[in-house]
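One protein chain omitted, others in place.
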Amino acid sequence: MNFDFTEEQTLLADALHRCLSEQADFATRKRTLHSDTGWSRALWTVLAELGVPATMLADTDGGLGGGAIELALIARATGAALCLEPIGSSLVANLTLARLAPAGLRTRLAPSLAAGTRIAVPTFESPYTVLQATRHDAAYRLSGTARVVYHAPCADQFLLAACTAGSTIADTLFLIPANAAGLLAVPCTSVDGQRAADLHLTDVQATTADTLISHDAAAVQWSVDVGILALAAETLGSVERSIALTIDYLKTRNQFGGPIGRFQALQHRVVGCLAKVEELHTMVFVAAARLDGEPMLRRTTIAALKVIACETAQHVGEEVVQLHGGMGVTEEMEISHHFRRLVAAGIRFGSRDQHLAAYTALRFPPSQSA
Amino acid sequence: MNFDFTEEQTLLADALHRCLSEQADFATRKRTLHSDTGWSRALWTVLAELGVPATMLADTDGGLGGGAIELALIARATGAALCLEPIGSSLVANLTLARLAPAGLRTRLAPSLAAGTRIAVPTFESPYTVLQATRHDAAYRLSGTARVVYHAPCADQFLLAACTAGSTIADTLFLIPANAAGLLAVPCTSVDGQRAADLHLTDVQATTADTLISHDAAAVQWSVDVGILALAAETLGSVERSIALTIDYLKTRNQFGGPIGRFQALQHRVVGCLAKVEELHTMVFVAAARLDGEPMLRRTTIAALKVIACETAQHVGEEVVQLHGGMGVTEEMEISHHFRRLVAAGIRFGSRDQHLAAYTALRFPPSQSA
Amino acid sequence: MNIELAPEDLAFRDHIRAFVAEQLPAAMAQRLLNGGKIEPSDIRTWQGILYKAGLGAIYWPAAFGGQDAAPVRQYLFELECALAGAPPQLSFGVRMLAPVLMRFGTTEQQRTFLPSILTGETWWCQGYSEPGAGSDLASLRTAAVLDGDHYVINGQKCWNTLGQYADWIFCLVRTDFTVKAQRGISLVLIDMKTPGITVRPTVLLDGTPEVNDIYFDNVRVPVSQRVGAENEGWTIAKFLLVHERTNIAGVPWSKRDFARLLGIAQAATRDGRPLMEDASFRAKLARLEIDLEVLEHTNLRMLSAAKPDMTTPSILKIRGSEVRQAISALTMEALGRQALPLVVGPGDAALTEDALTRGVTASYLNLRKLSIFGGSNEIQRNIVAQSMIGL
Partner (left out) sequence: MNIELAPEDLAFRDHIRAFVAEQLPAAMAQRLLNGGKIEPSDIRTWQGILYKAGLGAIYWPAAFGGQDAAPVRQYLFELECALAGAPPQLSFGVRMLAPVLMRFGTTEQQRTFLPSILTGETWWCQGYSEPGAGSDLASLRTAAVLDGDHYVINGQKCWNTLGQYADWIFCLVRTDFTVKAQRGISLVLIDMKTPGITVRPTVLLDGTPEVNDIYFDNVRVPVSQRVGAENEGWTIAKFLLVHERTNIAGVPWSKRDFARLLGIAQAATRDGRPLMEDASFRAKLARLEIDLEVLEHTNLRMLSAAKPDMTTPSILKIRGSEVRQAISALTMEALGRQALPLVVGPGDAALTEDALTRGVTASYLNLRKLSIFGGSNEIQRNIVAQSMIGL
């Protein structure tokens, strides 16, 4: 048993950290945040050259054949840097495509997705959806709404999850172009500054060639679980960075005749945050290691991971702002942007209580033995 | 609006505190705790002379006509002193008798109950009971078990709650002698050192003259609520005293070159305890003021009170022990006895979750407006 | 002990309720109940209406235009206003400076400044904190040097709330650098139009410019605008901080927020089913209502106490901020994914028309300040510990 990374994994993480600290420092990121599009295609291109979008694609398709550990490492780095680019989203879409799509679809899209010239993002964060796929001859017609789809404004393709007739949860995955007829995107900005959109679909056509899997709710759940893992890993990166910023602040902010970090009550609260972060660290990589394993164990582990991630995001987010005092609630401080990212992470992909309920239903169903 | 006590109430509380600090200091109490009976009839007699058991009885019956506020003040004082005598139990029994019993029963028992020569204790802490009352001509036969009845070993009379035919919760109250035929008491010692017993009843006879009320589940619930109030007030006294002991300890215990109370992390935790105690203080007297008011408001307030009391007992109990360090877990320290009392208070009359569920059911029933 | 309202208090409450129902502009109320931003004009308008009805500051002494109202009545007044959707009164004038002027000001100062506070014509703000002296007021450095019958003021204030709209500021300045920290501080009143004053907004994490840095560059202030004796500012500051804390628990606002939470929860769904079917959510709602009930009665217990003590305002501040923050967090949770968009595009009818849910997340972000501003909860815990343990 070991929790060590391979040399390749360590190199990937280091290269990414170096690249982001050079090219996406907080001042640069702030300009990007307030730009029209809210993300930097230049940075995205640099990341694509580093191989980030290619990582999740199969090597037979021109990708790098990475898996859950690589996904977690990349997401962690992007969380630490508060990236605004569609990194997590495209990793999830690309890994889903690599694992679930038929050869034709993969061959058609993999090269441009790997190069970063085409961006695919998922439109779902749970198997519950009001998107309906109705069969018409050889094709489906998709209708309904997907709310607050992250990175939708910069997507070229959408990975859609829909219900087919008779199913109450999504059981079919499609990859359709962002400019498909019948698709209306209404943009918004999420609490963490990332751009999103509500997608309204009216009889959008999807052929068999656009279909990854159908009548397979378990596969849709797997893709959702990939998304949860990516978000939790982003959260890990963000809380780790938040604690580092807070410790720096406590050491340098002087009040009452010395650095406020000398106050024991504040010290103990930092330690409380650290303990939470160690636990999230553990669970991110336990979940990554189990992503392709036995489905029931994956499901309970992912549910547990999101419980821990939500609690850690809220606890650490609120504590680090409080420990920064007045400075913590100003927009100019990096910490307040981490806080907002953590608020979003607590909401996205379902709340702590929803995932605790899912875990409870699997492990401790009413009046039965575990 | 005011939360002030009357002069009489203040005098009562002061007299009781003075009496208990003189006659039931910790050393004396420890001897009582380890005595055969586990309580002091001598102290009980002194308290009876002070008028404690008479307080709850109607003045027309030779009592002092006190109500919920007096009950709370007395219970608070006995909680602070960790009394082992059946004070709370007899107050609840006596007040129930005073309010609910027919004149005949009251007249028969009030004088000796007021004088303290007869002690009545309730055997129930919730309307849920396995005690069944079966009608046979003019009398009932009672069968079933009441578990862990506090102060049963020193009781002369038991206030019993039972279900009559067709009821799933207790709807009838009886007052029967402790030596009634068919009643077997199996003694035990509770976690807080107080003596108790399991009562096993087999066809115990109860006549109409022994019956306080019948087919009135609401009245039984009222009596349970009196018990919850008394226990919460005892808990208030115990946590107040616990914090005083802890502050003393922090000021006098030296480690690392000075009193440990100078450590800010410990100070802030004491403040956290104080805040909880202020809240319990508020709720004890709000609940007391509402005990004889509108039943629905009484019920939600009592449920809220028990939620707060359980949380305060656990939080403050665990914190004050921890703040005492190693000394906190030794039997010789008064604080460990408060802790045990608070553990018992968290269990008796139902858990925090049970009362939160009751409150939720009343205030926020499923899918309806509040 | 009588925890129910006396008949006279009930009558007073009903009177206020009727007054508010009649006089509070309905559009403003609806907007604010639905989480709309409070505009300065809302505050000025409402203060004007209150003033005309003789309700501009009911707890002021009658001699200054108040009604000598007891704390419980003031609480009832604020509760009725809050529940009906009124904006808050601007505390800097009505609640903070006015009591100081009544206690320490000259008759001339009282005559000059109190009436326009009552009418809402003059917008006051506060100049206390400085960079490096946030919680630690004793180390403040903004200098006031005597030059004839004027002070010449140089320095910087920060965390100044709503000062961008202010006509006047009351300011702690250092008038003596030769003495120990708390001594040598004075309180002066400064017209914001005085040359040399620059106001620069600080954007908070919800994106709003609610607080400001204020720079003083050779700002000349007549000595007659000093309140109290020179170098006695610390005494006044302490008096003022205590006054600031009398309604520190913010129960009326929490009750209004809780009512909104209930409205949102009853309309919300989770995974396609009504949220109020979810037992764990209902239990959270119940637990929070209990907290609010306890807070309200603890607040009333302390408001109605014969002699206030020094620790309870701090405990009320801590708990008041925690409860209100918890309400905002649970409201956000009730909304689920709908809570994500902070800024919506102009075309998004679905989101903008959903008025009940407007600004929920922005409010959660904004209310983080409650446990920090006005003496952080850590400072409050220090105050209580100092008083209880004294080490």
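Observations
By letter and in written order, the chains are A, B and C; residue numbering begins at 1 in each of them.
Just so we're on the same page, a residue touches a chain if its C-beta (ideal position, glycine included) is under 8 Å from a C-beta of that chain, and two chains touch if they have at least 3 such contacts.
Quick caveat: nothing in here was measured; it's all calculated off a predicted structure.
The chain not shown here makes contact, within the complete complex, with A, B, C.
For the options A:W44, A:Y140, A:F174 or A:Y359, the residue in contact with the chain missing from this view is A:Y359.
Across the entire complex, the residue among A:D156, A:D216 or A:E279 in touch with the chain not shown is A:E279. Checked against the hidden chain, the listed residues A:R18, A:R135 or A:R262 yield one contact partner: A:R262. Check C:L83, C:A279, C:A305 or C:V343 against the missing chain and you find that the one touching it is C:A279. For chain C, the residues touching the absent chain in the complete assembly are 279-280, 283. Touching the omitted chain from chain B are residues 125-126, 128, 147-148, 168, 186-191, 196, 198, 254-256, 263, 265-266, 314, 318, 321-322, 325-326, 328-332, 336-337, 339-340, 343-344, 347-348, 351, 353-354, 356-357. Summarising the interface, chain A meets the missing chain with residues 1-6, 9, 69, 247, 250-251, 259, 261-262, 264, 267-268, 270-272, 274-275, 278-279, 281-283, 285-286, 288-290, 304, 307-308, 356-357, 359-360, 363-364, 366-370.
We take it that only the chains that are shown with their structure count from here on.
Centre-to-centre separation between chain A and chain B, using Cα means, comes to 53 Å. Counting partner chains per residue, chain A shows two or more touched chains at residues 263, 265.
Counting partners per residue, chain C has 378, 381 as the residues that reach two or more other chains.
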